[in-house]
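A single protein chain has been omitted from the complex, and every remaining protein chain is retained in its original position.
Presenting chain A:
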Amino acid sequence: MASDPQKQGSGKLYDYTEGNGYPGDQQALRLRRISSPASSQNYPQFNWSSAPSEEDENGNSEPHRDLRSAPLPMALKRAIRQVQQMHVPVVSSVESWKRKKTKSLHKLKDNARGFLTLWNKSLQKIGGNFGGGVQSYFLFLRFLVVLNFVSFLLIAGFVLIPNIVFRSDGTSLANSTGPEKCMEYDPNPQGLVVFYKYFLDLLSGTGFMEYSYLFYGYYNNTLGEDRNFSYNIPLAYLFTVVFYFIFCLICIIARMGTAARVAVATGGSTVANYSMIVFTGWDYGCLGGKATKLKQNNIHYRLQVDLEEERIKKQAAALTSCQKVVLYSLRVLMFLISCGLIGAAFYCIFLATNFSQQRSGEQGILGLIFEYLPSIVITAGNFLVPLLCDQIALIERYAPSTTVIMALLRAVFLRLVSLGALLFTLWRQITCEGHTDSGACELCQYNHEVYPCWETRVGQEMYKLTLFDFLINVAVLVLVEFPRRMVVDNWPSKLAQWVGRQEFVVPYNVLSLVYGQTVVWTGALFCPLLPLINTIKFVILFYCKKITLFYNCRPALKTFRSTTSAFFFLVVLLFGWILATAVMIYSLAEIRPSMGCGPFRFLSNIWSIVPTSFYSLSTTTQEFLFFIGSQAFTIPLFVLSCVVMCYFIALASVYGKNVALLRAQLKLEGRDKQFLVKQIAELSRQLQIPKHNGVQDCR
């Protein structure tokens, strides 16, 4: 029949442009499709007489955005645009000038955004070659760089520069009351200093670096005065540090908000998992045969893993109670073992810090090693324990996705605990194990013999940790990753192929970033320039990691989901922030500041500068601040915020119900369609109308 070849070639072809809202003679199109296969199949017969529905006076951007989102070939879009332009009403010159200005403003905004965002091109290249998971690591790194830099500007503006300005003049805020012995603090090196000692001092923050703007001990407790302007330096120092913490918290939460919005919208990763992998799994940015093959292996692996996980779940549900008991007791045992490992690491760090403190003051390279011993032990622990935990996870036989999360949580816990162990040992030595009225701490409430200026000492420890972490990263890069790649590429042996090129494992790299940032936060009170050092460190780290990614690494086999991971990284960062805040609050409130150095000497604790300065304000300000702190203000505020929160919860539940309703409606419409099709088939059978192509089109 004449229609048969047409049927094969064109009859079954679905016209994708039908449902696009452009007016057209749909019926005529279908008939035309049957009769003339040579005519344009994909082009709707545009009805030139009717005007396009949106004729807006807001500006040219609206119809053009609509045009760009129309899935039509270029020639059609051009034709539609011409029609739209023909129908544009006559506008006054003022309006057309306004439109031109908004258009150029839009273009300028887009260009500026592309220019100001740091490292945009590099990130795109990374994402294209290695996928979203690796790119999320670099996005996180960029966020930390910007955060640290802005914090540095904050600290420089309120602490550093006033100190430089008011260095020489200024009246001391509190009188020197206290035992003479407590105020002895002489950080300047005595006599001739050996040349290489400068290098050692640079690495450990002692010697010429100790009495400098880098550490707490250099700042004075003066009230800088200049004509009729006075600047309370200690108060500024305290408030800047507190505000720095609050600022970081706000930034993290704001960023978490955007990430959470996406995560909540996707409604959980387990729903529609297979469809998600199959429909959205392919990365079109993969270049080259090797990357494609890797991606294909990756997807194959994921599908197999998910299918196997489903089978395992079915099996697990079918386990007898005896087998369940065995499995659960095994898991409890492994959990205890992992806790034991973490506890052992804690104890080792404790021992190392004690040893290092006892042997401090030794000279030369050995002295340097003893100084860096806590950092060395922490890094070794952070390297070994995750390896062991990975082996433990194999025995536990959780589902693969749970295994990854458990491993990461253990690694996070380990990192933060090791930092906590270091701080705990320091605290023990500074406050003589908490008994500030006995032993060496009796005179000044802190151990003034070993720590004449304990804040500087804590700052030095944090400085050393930061520096050591950075040096280790660079050393691993140079000494492990580059040689590994050279060996794998140039030595064709089976062993080399089995070891393979380095894989860029995102979670552990992120944890190292979180650890570094937590160290900086902990040390910010004692070493104000630490954010600047950290900014420089992270910038260099960005370029080093980028280089190693492109030259040494191959794309990971097990991918890390990019959007849920962004949220997870920020949650982990928040843990670090909480630890640092706890340390800061404790130092502010509980430990007596050193009497020999720093802006808070002669106060009983750092926070007491606030009440002291408070009473020097005018009475009206005092009364206002009292009012804000009183119950008459805070209780209504609390009630108001509860009401606002209830409103948002109600709104969210309404939207959720809406989504469920629409989904049900979609199902019903599908069923209606099936019912109607059956009716048509029924009717056509009854009336004996021959089966037409039109019936196929209805589907």
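Here, contacts are C-beta pairs under 8 Å (C-beta built on N, C-alpha and C of every residue); 3 or more make two chains touch, one makes a residue touch a chain; residues count from 1.
By our rule, contacts and distances are computed from a predicted model.
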item	value
Which of "GPI transamidase component PIG-S", "Metaxin", "EF-hand domain-containing protein" or "Lipoyltransferase 1, mitochondrial" matches, in UniProt, the chain that is not displayed	"EF-hand domain-containing protein"
Hidden partner chain, touching residue among A:F279, A:Y615 or A:F648	A:F279
Contacting the left-out chain in the complete assembly, out of A:P73, A:P179, A:G257 or A:G434	A:P73
Residues of chain A in contact with the chain not shown	9, 12-14, 16, 38, 40, 42, 64, 67-71, 73-75, 77-78, 81, 110, 124, 127-128, 131-132, 135, 262-263, 265-267, 271-276, 278-289, 291-293, 296-297, 299-300, 303-304, 307, 310, 561-563, 663, 666-667, 669-671, 673-674, 699
